[in-house]
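Here the complex is missing one protein chain, while the rest keep their positions.
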Amino acid sequence: MTEPLVYLNGKMVPASQAHLAIYDMGVVMGATVTEMTRTFRKHLYRLDDHLSRLSRSLRYTRMDIRMSLADLAKISLELVTHNARLLDDAGELGLIHFVTAGEVPTYAGMAGLQPRTTPTVCVHTFPLPFELWARKVQAGAHLVTPSIRHVPPQCYDPKMKYRSRMHYYLADKEAQLVDPDAAALLLDLDGNVTETSGANFLIAERGSIVSPTLANTLPGVSRAAMIELATQLGIPFVERDIQVFSVMNADEAFTCSTPYCLMPVTRINGAWIGEGKPGPVFRRLIEAWSQEVGVDIEKQIIEGAKRRSEASTGR
Amino acid sequence: MTEPLVYLNGKMVPASQAHLAIYDMGVVMGATVTEMTRTFRKHLYRLDDHLSRLSRSLRYTRMDIRMSLADLAKISLELVTHNARLLDDAGELGLIHFVTAGEVPTYAGMAGLQPRTTPTVCVHTFPLPFELWARKVQAGAHLVTPSIRHVPPQCYDPKMKYRSRMHYYLADKEAQLVDPDAAALLLDLDGNVTETSGANFLIAERGSIVSPTLANTLPGVSRAAMIELATQLGIPFVERDIQVFSVMNADEAFTCSTPYCLMPVTRINGAWIGEGKPGPVFRRLIEAWSQEVGVDIEKQIIEGAKRRSEASTGR
Amino acid sequence: MTEPLVYLNGKMVPASQAHLAIYDMGVVMGATVTEMTRTFRKHLYRLDDHLSRLSRSLRYTRMDIRMSLADLAKISLELVTHNARLLDDAGELGLIHFVTAGEVPTYAGMAGLQPRTTPTVCVHTFPLPFELWARKVQAGAHLVTPSIRHVPPQCYDPKMKYRSRMHYYLADKEAQLVDPDAAALLLDLDGNVTETSGANFLIAERGSIVSPTLANTLPGVSRAAMIELATQLGIPFVERDIQVFSVMNADEAFTCSTPYCLMPVTRINGAWIGEGKPGPVFRRLIEAWSQEVGVDIEKQIIEGAKRRSEASTGR
Amino acid sequence: MTEPLVYLNGKMVPASQAHLAIYDMGVVMGATVTEMTRTFRKHLYRLDDHLSRLSRSLRYTRMDIRMSLADLAKISLELVTHNARLLDDAGELGLIHFVTAGEVPTYAGMAGLQPRTTPTVCVHTFPLPFELWARKVQAGAHLVTPSIRHVPPQCYDPKMKYRSRMHYYLADKEAQLVDPDAAALLLDLDGNVTETSGANFLIAERGSIVSPTLANTLPGVSRAAMIELATQLGIPFVERDIQVFSVMNADEAFTCSTPYCLMPVTRINGAWIGEGKPGPVFRRLIEAWSQEVGVDIEKQIIEGAKRRSEASTGR
Amino acid sequence: MTEPLVYLNGKMVPASQAHLAIYDMGVVMGATVTEMTRTFRKHLYRLDDHLSRLSRSLRYTRMDIRMSLADLAKISLELVTHNARLLDDAGELGLIHFVTAGEVPTYAGMAGLQPRTTPTVCVHTFPLPFELWARKVQAGAHLVTPSIRHVPPQCYDPKMKYRSRMHYYLADKEAQLVDPDAAALLLDLDGNVTETSGANFLIAERGSIVSPTLANTLPGVSRAAMIELATQLGIPFVERDIQVFSVMNADEAFTCSTPYCLMPVTRINGAWIGEGKPGPVFRRLIEAWSQEVGVDIEKQIIEGAKRRSEASTGR
Partner (left out) sequence: MTEPLVYLNGKMVPASQAHLAIYDMGVVMGATVTEMTRTFRKHLYRLDDHLSRLSRSLRYTRMDIRMSLADLAKISLELVTHNARLLDDAGELGLIHFVTAGEVPTYAGMAGLQPRTTPTVCVHTFPLPFELWARKVQAGAHLVTPSIRHVPPQCYDPKMKYRSRMHYYLADKEAQLVDPDAAALLLDLDGNVTETSGANFLIAERGSIVSPTLANTLPGVSRAAMIELATQLGIPFVERDIQVFSVMNADEAFTCSTPYCLMPVTRINGAWIGEGKPGPVFRRLIEAWSQEVGVDIEKQIIEGAKRRSEASTGR
């Protein structure tokens, strides 16, 4: 058995058979909430926090999955146990939960198909793609503020992790006009810095970590982990509205996201931030984080990438 | 041959086998543009207008489907020819085109699957569900302005027909708190009336038809057809920002949408509009429209619904 | 002596004779500031805080009543002393101060009347209507966010207690479409939660009380009392912009207002908050408050309502 | 019989006895809609237009007065017939309708009074105060844009004529800091020119009359009359968003309001507009208007003021 | 006589001696209004329109230059007559007027200098730099929408031609990150397209020319000339709010500015507009324009550039 499993609407199915009907509400409306969890040494990290955020997203969208968080946790563990066996020793898994609003009866009707009107629930895994981050984790990422703005909470709230992400898609396209390797750092309608399409964004300023508020950003689980570490290390953490001026003049900047934990950001709109390389606050945080999880996070990424590259070049 | 066909990524497949990978960008990001066309007497109505709008949506999102509009038209006709045979004599088809940004390599990776990074292109049909509209086309619909606001064009532009529709989903949930049969009429961030999740909205005021501008609404193909009819009938048509006050004090209101053409709106936020029943402007328009397409549109809906209801009760 | 007194422009008059000219600026423009104070065991509670807020409202509107706060206090006490004698033993009084900008000379002219151009000053009382709150104080209130938005401070500032309340009136009408018992929870122009037409709104979240800021809400006297109690009880209190997402996911919610002190809110837009019943933070606060004022506040409301109901059914 | 009559809640009462309870919703919440009509040669001018706008305001606020417009018209005529007899030959009447949301039961309760929960309906008159306008109609008015902004339609719509006018009150106070004779010209939240507290505002620019849109202003009955006159005179009329720059550089400016019809505005924020005196467009309009109503409008104002001044100085 | 003259504060001075004190208000606050006029065959084109716009800018800023427009015109002609003699036969002049608010006494004080508190008035010329436009006029320009937004009219109005242009400066810097040859097309705070730092922007759409409104753009003199030409050619011209979606899907786009009249825009944010080359509407306009001024405008630019390039390479 060499294929990973996927949980889909009550069943464990082989990954190659996991798909959605073209009339699923996730496809038709992007009416989907989601989570991404990762493993460290093949154990899920802060799964409870992710499931608890999922339940908040579900409550906001009024979707009733008729399962408890404990059920979801059990399925998650089962999937990881099974699928992790397909990884090499140094590999790690990303685990995705997503829930859509079900299927659209109208569209299903013709084929004599029975549409499911209860939510679609899916849990699946993927190997963490260390090769995507290796260079950036060492040299720092480049972010660009596009003209596209973040969707404001009175349309739909960024505190929910959702998949109606057209603005992220368009924003990243704009950012890549400046640098194909850049990602978008979206501004809100008032011009405040919010987040990237996949991560929370933070700056270090005179010894403190400064974050946008939760009015226009996701309350990231990794962001929360990072705040805990900062507290332990005695690094002050504050939330306030941040403008591009402050990013350009920050001592350091970084993004925070489940799959890679912490990524230095060394360029904003083509300009260097601070000294243009990963700084001391980043370093203290990533070291403390590595200690917490028992894995040298940067090294894992860099070596994982190297292994993957060697594998693909046939060495 | 008892199953409709679906066009999916270059192939015609039976509807029961038409599905998307769980890692399709349409599922993961709602990064999808779409169109809906309908038939009259089993012939597609204004297909060129729909395909031309699709090409504008594709240009805005920078998706390159490597097919011409002529190719899409050919596939569309082929599908309709095939699938219409499965309808009863009086049935009509809805035809859907949708294009997503392709598949996410990262998520596909583990299963050894080959992700497709070019756009996903799908065309499929469904029988028009007349039973959903029969009552409303006679008595008028009820619209409710929810607290959720429409996404502004600087986030993503409503002139594109897209599927990142979380705000529509949430707005309709709010509207249904007032009346389970009501739909949401979304306001923009300045409080102007925009559109519903499925239709353009218009009012009749002192003999004129008044429409929101295209700054915050879809340039509907049916709306354009309606404007042509109004011109022929000598009914003035104007675009301007409309507020709820003007809807509450309109002589008539209606929505305009491909599957049913024109629907009277007789209630807004629980209050009757005009005399609380379909009015003369609505009637003149629907009659002219019926004449244009050679189908009594209202009658088709009402009788289609009756037929369906009889079928389902076994008579 | 069977009729309560009212203070009106320098005189004590029987309630049945207390009225405003139809050309009073309060009638013509809603150019009125106001306060409501209540008694506990027939003694005015935090009268000084109310009068001090009244003086801030007067300063903002540049109305000069030519009376000191001490004068107003004296009149207030006199009224309460007199009018409380008309209550039954368990009754309590609400005391209202309001000041309008005077009378409109133009409108007064014809009748040969002498309009007063100095502010109209009125103080009057009413028995607290416990019967309105008894059910909600036990089961919790239902709030609905309407499409109508709160007036922003650059039009007129909500830190003044004023009577140009058309938006409240319209918002409550909208909320009642969802539930005749519901009240509106107005959002500001950015979609942040503000207040109801009669109360401050707060949520409890992970052990803390969270309040909207004073940029878009009244600095309630009861809210201030509640903050004092929270401090004594060691419950953290924070101000920040709150969105509907956070209300739907709060552990508890409540409103704070002079006549009833604290009211649990258990539903928002039809959805249950927390466990759907008054929670532990509410309970700790209301108990501490009862202790402070020497009255079991909930019990007083419930029994007051019962007594009133018995009276009206003639038992 | 020397006293004018007032219609109040079904009865004709002498003006000196026309008053509202202090717990009327008009007093407590400013929840009031209103109209002002005037006479020319003692006959009501465009009464139907005013009543029809009143009915739109009532519909928006969902107040049901249980009277037809014909009933209101009849009462209005009766009042004018009666009260006009108290005027001198050259005098004219202003006629006011206002409707409040009724009385607040809670506040009424104590005195054993029976509150009326149906709307309060009042119609009353006043002699037009020509003396207030005589100087300005000749030399032009001075308008000042204050920092206070107009209430936007998503709070409550300016197309309704209402009495929650705190922003007007505050704005005029600010304007009078610049010039005690100045009135406020409110800007909307985007900085566009709207209206004054009592009139529509317009500019003349290269031979056309330009007006703010109805998104942020009252659809004035006099404004509509003026548009009719402009059409007859061949003066183009356009609606668009106007900024202060365009007022400062207009050829002429004027306000439009029921009691005085048309008033030249010759100063904005202390700067002269055009040549600093009433211009040719103003003159053509006021002459056409005078012809329409059979009264030299300016002369009536100027002589009416003189007469009043002589009367008051005892000549 | 080898040096051009400059008019500065009442005197004609050689260009090399024309400078401002470091404490001029133009330097200290950017409190400057300006105009740019050009010659065709060494005669000033539409000078009156430019001076008339200058007078509107002066009125808005309340600067009193104590000179009539006729005085300015006379000086302008004198300068052009003199300075044009320094050009080669095919050269043309740009003529600049600018007025600052005078000098800052405080800063001047120490040196014992006498600061001038009346406005600084300067008129100067420069040879039109055809070499900057030659390539773009043939291949089309590239515009980029930056994250920086245009200053809204409630801060200072774009209908004035001013020199507080920090936003233009920053916006162009951002645009050049995408393409060093690109210029910024600024969006307003609502995401509508406005103008570039040096030109009006327009699109052609289904046979019409569409322009942003004058709420957020300069009423360009060349834009007005272009509208006249369009009228003569029977090309409809409309003003409305334009979003990026419509630019990406326009048939053509161009900018309009005094020094080069009309420039095709063939790329927006890296994407081709229409067929990616100057289109028929552009061609008809530029030909009509050339005819009006008796100069082949494109040819003049292309050959002027060639001549300059030959000169600089010493041929």
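The first chain written gets the first letter, and so on, giving A, B, C, D and E; residue counts start at 1 in each chain.
Please note the rule applied: a residue touches a chain if its C-beta (ideal position, glycine included) is under 8 Å from a C-beta of that chain, and two chains touch if they have at least 3 such contacts.
Worth saying up front: this structure is predicted, and the values here are computed from it rather than measured.
Colleague: Touching the hidden chain in the complete assembly: which of E:T37, E:S76, E:T125 or E:N269 does that?
Modeller: Spelled out, the listed residue whose C-beta touches the missing chain is E:T125.
Colleague: Of E:K173, E:R240, E:R284 or E:R307, which residue touches the hidden chain?
Modeller: If we include the chain that is not displayed, E:K173 is the one touching it.
Colleague: Which chain A residues touch the hidden chain?
Modeller: The list for chain A reads 187, 190-192, 240-241, 243-246, 248-249, 271.
Colleague: On chain E, what residues meet the omitted chain?
Modeller: 2-4, 6, 8, 14-16, 18-32, 60-62, 83, 86, 94, 96, 98, 101, 106-113, 122, 124-127, 129, 132, 147-152, 154-156, 162-170, 173, 189
Colleague: If you put the missing chain back, which residues of chain C would it touch?
Modeller: 56, 59-60, 62, 152-154, 157, 159-160, 213, 215
In this section, only the chains that are shown with their structure count from here on.
Colleague: Which listed pair, B-D, A-B or B-C, shares over half of the residue-numbered contact pairs seen at B-E?
Modeller: B-D
Colleague: Could you please state the distance in Å, as a whole number, between where the Cα atoms of chain C are centred and where those of chain D are centred?
Modeller: Taking the mean C-alpha position of each chain, the two centres sit 33 Å apart.
Colleague: I'd like to verify one number: the distance from the centre of chain A to the centre of chain C, where each centre is the average of its C-alpha atoms, in whole angstrom.
Modeller: Computed from C-alpha means, the inter-chain centre distance equals 45 Å.
Colleague: Could you grab the centroid distance between chain A and chain D? Build each centroid from C-alpha atoms only and quote it in angstrom.
Modeller: Between these chains, centre-to-centre, one finds 58 Å.
Colleague: Taking each residue of chain C in turn, which ones touch at least two of the other chains?
Modeller: Chain C, residues with two or more chain partners: 147, 149, 187, 191, 244.
Colleague: Which label fits the chain touch graph of this model best, line, ring, star, complete or other?
Modeller: Drawn as a graph, the chains match no named shape, so other.
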